[in-house]
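Reviewing the structure listed below.
Of the protein chains in this complex, all but one are displayed in their positions.
Moving on, here comes chain A:
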Amino acid sequence: MARKPKKKGESGAATTYISRKQALKKLQLSLKDFRRLCILKGIYPVEPNNKKAVNKGSSVPRTFYYLKDIQFLAHEPVILKFRDFKVFIKKLRKAIAKNNPDTAQKLRNNQPLYKLDHIVKERYPTFIDAIRDLDDAISMCFLFATFPKSRIIHAELVHLCKRLTVEFMHYVIESKSLRKVFISIKGYYYQAEIMGQLVTWIVPHPLSYCHPSDVDFKIMITFTEFYTTMLGFVNFKLFHSINLYYPPKLQEDLALEDDSELFDRDDLMSEAVAALNHSLKSVVKDSEEEEPQFDEFPQQEDQEKMDLAQKEQVKIQKLQKLFKGLRFFLNREVPRESLVFIIKAFDGEVSWDKTLFVGATYDESDETITHQIVDRPNVNKQYINRYYIQPQWVYDSINACMLLPVEDYFPGEILPPHLSPFVEEKEGDYIPPEKQALLDMQKGLKKDIRQKQVDSENEEEKSDEEQNSSEENSEVDNEELTKPGKRKSSSVIIDEEAEKKPKMTVKAGQFEPEDINAAERQGREERKLVEMMIPKKKKRLYDKIMYGQRRKSREAEHLKVKRAEFDRNQKLEKRLSRGK
């Protein structure tokens, strides 16, 4: 049997893709509605590999979608709602033009609205899928909660976003899942661990709204609409997973002060919930929290991994009780919402001035306050038995997983730098000295950065010999560090150096280099022998790897030299200023 002749443009790439204009025609929608539908349903444009074949020979850049996607879109019931809305607009316009205010009002009362619940279920068939996409949703909701109402952004949307974000923060507080915080110039970054997934989001600084000129607001509002729906369901599920009522109810009923005619009870309760300071009512009564014990598995491979996991678990449990027993008071000029959130998330107690916001539990004059957070350079200190600190102390303590010494953060002091917790340095990378000091502190050494600086200054002033010896020490250790490929040995050296730093005497300096050198030399020789045995084919690859590592260490050296110079200059300036 003869086959029908194959024609060009009938099968293959030309029929799997469809251009946007054709899609509009097929679905009978306007461009605005089509874009909205694509955003809601999660249909994204694609770039085909062979654009010319799909575009029928021309190379005009066009937007393409999968034909299957558009066919799938055609079954969506929300399209009918779009068409109803178009009809509604026509009727409304006619009623207004003909001066029928009653008809117009009736029409507005029966405005057609669309629901997105089935779309959420379709896009996220399981709960964990929704948690994976939570980053975007939460950031958008936090962002829109700070917007003013305008012609395009409705007040209801802003209030809805605010309510959802408050509920999510309550969940994070109750489940103690916050792990990392970072303040950047763009906003506050938070990272929490929810159901095993790491969720990162950004919250803008509490400053006034500035309107960007080249952002399409309609698109962002469509995204937010979908994300608010999704977040509502996610919140419900999260709250039920830790046995809390949803919508959240407070554990104790608040006493109404003054006039109850001035405000609604509901408003007061919602404001109190938004204050994040009160605990929520639980579905399960009399629940005593027991610390979850680590399961012991007998005869499991990778005993090291198990140990590591156990250590991690202990660390996280310690972190969750970081601020237990501490009572904070926030001054007026510090960012209240962010600080309340993170302090409550780590088991601390916090309050603020009564006139600022609803929900303040204790006054400034309370005797049991342990820390007061101020941001002004000079504070007329009134109370003796509390520390006055700058807000960075809280953030840095959380990132360091321990309570840092308070002396560095007194008001008026130059703060130590706020390091990013998201940076994970591998060995051989350059670690700035501040971070090094932090790591040392975490390992349990009693010295902190300032103490080290004072020490070094004292050394300079007292005797140069000691300094020389310590410098020699550090130089030798630096050499060891920059030798490539000796991971284990270099870590040993770092530990040794760290331990020996307190004993900076001439004797120790004389003894050490010889001891290490002998063992080192043997190790190096053995390594060279092994290297010679590598076959030629693999030697090239090995050389490339080595080259890369050596380059990295060279860059680290370079940065260290730069930093040393900077420090030297700083010291010189200090000396000069003091000399004056």
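Following the convention adopted for this analysis, contacts are C-beta pairs under 8 Å (C-beta built on N, C-alpha and C of every residue); 3 or more make two chains touch, one makes a residue touch a chain; residues count from 1.
Simple rule for what comes next: contacts and distances are computed from a predicted model.
One subunit of the complex is not drawn; among "Response regulatory domain-containing protein", "N(G),N(G)-dimethylarginine dimethylaminohydrolase 1 isoform X1", "Hemoglobin subunit alpha-1" or "Ribosome biogenesis protein NOP53", its UniProt record names it "Ribosome biogenesis protein NOP53". When the full complex is taken into account, the listed residue touching the unshown chain is A:Thr63, out of A:Ser30, A:Thr63, A:Ser150 or A:Asn243.
Touching the missing chain, out of A:Asp117, A:Glu312, A:Asp363 or A:Glu573, is residue A:Asp117. When the whole complex is considered, the residue among A:Glu10, A:Asp102 or A:Asp214 that touches the unshown chain is A:Asp214. For chain A, the residues in touch with the chain missing from this view are 35, 39, 42, 44-47, 61-63, 66, 68-69, 72, 75, 109-111, 113, 115, 117-118, 120-124, 126-127, 130, 133, 135-136, 139-140, 143, 156-157, 160, 182-187, 189, 200-202, 204-205, 207, 210, 212-216, 219-220, 223, 229, 232-233, 236-237, 240, 246, 333-335, 375-377, 390-392, 414-415, 417-420, 422-423, 430, 432, 434-435, 559, 562-563, 566.
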